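One protein chain omitted, others in place.
On to chain A.
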Amino acid sequence: MAYSEKVLDHYENPRNVGAFGKEDEGVGTGMVGAPACGDVMKLQIKVGKDGVIEDAKFKTYGCGSAIASSSLVTEWVKGKTVEQALEIKNTQIAEELALPPVKIHCSILAEDAIKAAVADYKKKQG
């Protein structure tokens, strides 16, 4: 499997690896995928009072493309409002990372992770 430069860069130097406390103020946690499928992505966003995402962290169990996709979206969501973050599409991720067709679902997983994190955030806001 040949990987693009960008996938390799994110894979070698993943951005924003780590975790926030799940119960912390303004934190939304999304976990998608399943170990049996070979991929689990955990994305967390930290949203300020103004509704803007201040910070994001991820951990991913999955292939290089899944790691790169999740690393990339942590960069992309920062500075966006939660509504803007929901507009990020897997096709943009796939294009940015030049993912081959068999790896498109890794980018879909990253899009799903954003949605799940935002949903969790909203639920906690009540």
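In the analysis below, a residue touches a chain if its C-beta (ideal position, glycine included) is under 8 Å from a C-beta of that chain, and two chains touch if they have at least 3 such contacts; residues count from 1.
One rule holds for everything that comes next: contacts and distances are computed from a predicted model.
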{"item": "Listed names \"Protein glxC\", \"Cysteine desulfurase IscS\", \"Ferredoxin\" or \"ABC transporter domain-containing protein\", matching UniProt entry of the absent chain", "value": "\"Cysteine desulfurase IscS\""}
{"item": "Where the unshown chain meets chain A, residue by residue", "value": "1, 3, 11, 14, 17, 19, 31-42, 59-64, 66-67, 102-103, 105, 109, 112, 116"}
